[in-house]
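Working notes, structure below.
A protein chain is absent from this complex, but the other protein chains hold their places.
So, subunit A:
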Amino acid sequence: MSAGSGSRNTNTEPWGSFDDNLIQGGGSAVIDMENTDDTSGSSFEDMGEMHQRMKEEEEVAAEAAATEDDDGEFLGMKGLKGQLGRQVADEVIPEGQRSKQLIQVWQAGKRQASRAFNLYANIDILRPYFDVEPVQVRSRLIESLIPARMINFPQKIAGELYGPLMLVFTLVAILLHGMKTSGTVIREGTLMGTAIGTCFGYWLCVSSFIYFLSYLVNAQITMLQTLSLLGYGLFGHCVVLLVTYNIHFHFLFYVLWLVIGGLSTLRMVTAILSRTVGQTPRLLLCGTLSVLHMLFLLYLHFAYHRIVEGLLDSLEGPNLSPIQRVARDVPEVMLNTTMRSLGNMAKTR
């Protein structure tokens, strides 16, 4: 920190008064996220506050030095200030005072707006959680199906959001595929909306619920870690659904549900077990998580399974419920209905 710029000798006390340089902070505080203990729970709010404070300090310093030849670039709109200001000036304010007043008004307004924008739309808060390499993402995807053995020592859970977010979107795409091939009819909504709502709802709500439970039983896990854990757990769901939406054997689905679903559940359960103390809390947390995780896969498969049109028409008739998703594919009836529909097609041809 240079002693020359802006330092005044305020040495009025015999013991040497406080140094102004300490408060004004010419440098910036860089926080190395890699060395942060991963159970320290750097929440969004803390990051946001810190960023906001740093930005405000910068802005105050910049304003003190700001002159009237500020370029006025805001959200990529260059030069708007000059033209607009001159147009208004011509019409309203007398010649002598207009430029200074208008520029001040513009700068004040811009400061307000950019402050609000920076506070609410500051994506820099999320930047550390997207700091990954492709190799890391791939290894984490594979590890999400491999339960770790050690439960006596807290396992390291990666605190990133890129992988989980991409997995949720992939699940949405796979769900859309499943809904389309099953001919799902959604009356009171849209296909895309339902898919997005289901997947994001599951990810966010169940993560929050698990975090809430772990807060109650005092487990050492943060919200970011539950989001990340559950997000990576959806990898197993994606694989199972991708296979079983295209190959319709119930037996195959049940095997995959138990094996792959079970493995990813076990992985999440061991991660949480390693961070919880006490029999009852462990039972509560892990039981809830496994039940919700496995049931979600079951729901996704059976809710959007292929239906058989002839069977549906003969059973339901015209009185259909608002969201109509049926799964009825008993093999013998399917064969009969297929023959019937083929016969119908032959007749109409």
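Just so we're on the same page, contacts are C-beta pairs under 8 Å (C-beta built on N, C-alpha and C of every residue); 3 or more make two chains touch, one makes a residue touch a chain; residues count from 1.
Keep this in mind: contacts and distances are computed from a predicted model.
*Asks:* Leaving aside the chains on screen, match the unshown one to its UniProt name from "Spermatogenesis-defective protein 39 homolog", "Par-6 family cell polarity regulator alpha", "G protein subunit beta 5" or "Protein YIPF".
*Replies:* Protein name of the absent chain (UniProt record): "Protein YIPF".
*Asks:* Identify the residue among A:170, A:220, A:270 or A:288 that touches the chain left out of the display.
*Replies:* Hidden-chain contact among the options goes to A:170.
*Asks:* Which listed residue (A:100, A:180 or A:250) would be found touching the missing chain in the intact complex?
*Replies:* Within the whole complex, the residue contacting the unshown chain is A:180.
*Asks:* Please identify which residue in A:192, A:255 or A:277 touches the non-displayed chain.
*Replies:* A:192
*Asks:* Please output the residues of subunit A touching the missing chain, sorted low to high.
*Replies:* 76, 83, 86, 90, 123, 126-127, 130-134, 137, 162, 165-166, 169-170, 173, 176-177, 180, 183, 185-187, 190-193, 309
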